[in-house]
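Apart from one protein chain that is not included, each protein chain of the complex appears where it belongs.
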Amino acid sequence: MKKALQIALGVLTAIGGFVDIGELVTGSEVGARFRMNLAWATVLSLVGIVLFAEMAGRVAAVSQRPVFDLVRERLGPRLAMVNLLASLLITLATVAAEIGGVALALELATSINYLAWVPVVGLLVWVVVWRVNFEVMENVFGLLGLALVVTAVAVWQLGPDWSSVAHQVLHPAKPANESMASYFYYAIAMFGAGLMPYEVFFFSSGAIEEKWTSSDLAVERGNVLVGFPLGAGVTLSIMLGASLVLGPQHISVSSLYQSALPTTVVLGKWALIVVIIGFFACTFGAALETTLSCGYSVAQYFGWQWGKMTKPKDDARFHITLMACLLAATGLVLTTFDPVKITEFVVVFSAAALPLTYLPVLIVANDPGYMGDKRNSPFSNAVGFAFLAVLIVVSVATIPLMIITKVGG
Amino acid sequence: MRRVSRAAGVLATAAVTLLVGCVPTARTAGPYSAKAVRTAEAVHSALASDLLVVRSLRRHHTTAAYVSVATSAAEDDGSAAASTFLAIQPPDDQSEQLRDELSDLLDAAESALGDTRIAGRRGDRGAVLASVDALTKAAADLDHFAQAHS
Partner (left out) sequence: MEDRGRSLWAALELLDRQLLDCDGTPVAKVDDLEFEEAEAEELPVLTNILFGQAALGRRFNRRLGRGVEMLRRVMVPVAEPGPARIPWGAVKAIGPHLTLSLARSDISDATRVDDWLTRHVLSHIPGSGIKPGGESQ
């Protein structure tokens, strides 16, 4: 019974892990502009995250060391430092985007300007990271994140032409009024939103925080194989809702209120409140995960003691790193740089850094010294390396497309 | 170390190119006309979003806070698009004519968006619902403009 509950809770948190401000904003924009013709990008990123999260979780459960801890000895200190700096920069910007997202959600609820909320949110995130038990943290925000399922209810209520939707999903086509460059740029954005660097490093370190061992592999796989697809499902319903309500009006999404419009228009006041709670939960949860991810990667690179499970006096450097990262991210949002624009940059740069993030996972998951007989099967490796090739192609195409389309155009 | 500095160099070049690409310029009539159309579409998007908010309000589907935030954001998005375009120097006479034509439509749009925002911020449901005509007309005009010049 306890195992079933563990799987259930893990599943719920994985929904939140997949959906953050990136999916809320980019998912709505893509749905409005391209209808469901980019659903394949989300599905592809789902395949990727399931593949690599399973590997990262398995590494942690079997070797009792999280992936990033092992990156330095596999790649050497210089390459690992490049990896650290790149992921840290992107993840810091992600923390900023998520904090901005929480503040925007609170603005939608209260009409108090989001900038006033930013320091409050920064402080709240720190308080939770500092004091709240890891499992409680994951479970509360995971459960609250379920509120986003209301977007699927809105879609169902709209009663779309499912055969037409299926056609767009299975036989995607570039809409006539969009350029090929824009189409692939947004494909990369959607893809990057689902595969952000922090997800895998957090999942791996989180497995240690939750004290998973080899005997928890079933739980770990349950989380990954059920939780993330549900998260992708929520993303696709946000996309579909936008395509049905915003698309026909030729609305281009640049503010968070527009992501809530389909639910509001179709279902009403209570649904609006629920979806705003969902926005809050998934962005706050992501703010926690990204902040912790920054601390984990720095501490694990240098070999320091780390973890919420450890008493603060024993991992002071880890906690100081967390505070410094939160301060920097909060500062970035307070410069009044639009959080939605920060999000758009972050998902795209995540896509550009993908090989850096996932190659170490693949390498470590194959190490017989750490993994024993639980290392990657030839099948996993075949799929993993094939996917890595896709990641390299995506990574190389990102910056040129960004320049050609003038950041989305 | 050298590989890292080369990579940094590439990144720096990309960043500079990006920034250069973000500066508003339009040296010939073609790009200017395209910018005009894009501006019309962006402002139309803000108007259409406002109209959806109005529709939700009519059905009692929203909260006052949401209407306040949404109408303000819509006006901000619309004005930002309009002022970016109006800041660009038209390259020739034909473009100047285009600018004048669009400028009138943008004025009407900003006026409609502004009125809706004021009503929304004040929580005046009646006034927000009453703005539907101005919003619809401004949106339709901008839509025709965009179709005509695409």
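Side notes on the structure shown:
Going by the order they are written in, the chains are A and B; count residues from 1 in each one.
Criterion: contacts are C-beta pairs under 8 Å (C-beta built on N, C-alpha and C of every residue); 3 or more make two chains touch, one makes a residue touch a chain.
Worth saying up front: this structure is predicted, and the values here are computed from it rather than measured.
Every shown chain that the unseen chain touches in the whole complex is listed here: A. Looking at A:248, A:312 or A:331, the residue that reaches the missing chain in the full complex is A:312.
Taking the complete complex into account, A:69 is the one of A:23, A:54 or A:69 that touches the chain left out. For the options A:52, A:257, A:370 or A:387, the residue in contact with the chain missing from this view is A:370.
Residues 63, 65, 69, 72-73, 76-78, 80-81, 130-131, 302-306, 311-317, 319-320, 367, 369-370 of subunit A touch the missing chain (whole complex, contact as defined above).
As a working rule, only the chains that are shown with their structure count from here on.
As a whole-number value, the distance joining the C-alpha centres of subunit A and subunit B reads 29 Å. By the touch criterion given at the top, residues 1, 4, 7, 14, 17-18, 21-22, 38, 41-42, 44-45, 48-49, 51-53, 55-56, 59-66, 68-70, 73-74, 76-77, 143 of subunit B touch subunit A in their complex. Residues of subunit A that touch subunit B in their complex: 78, 82, 107-111, 245-246, 249-252, 254-255, 257-258, 260-261, 264-265, 267-269, 272-273, 276, 399, 402-403, 406-407, 409.
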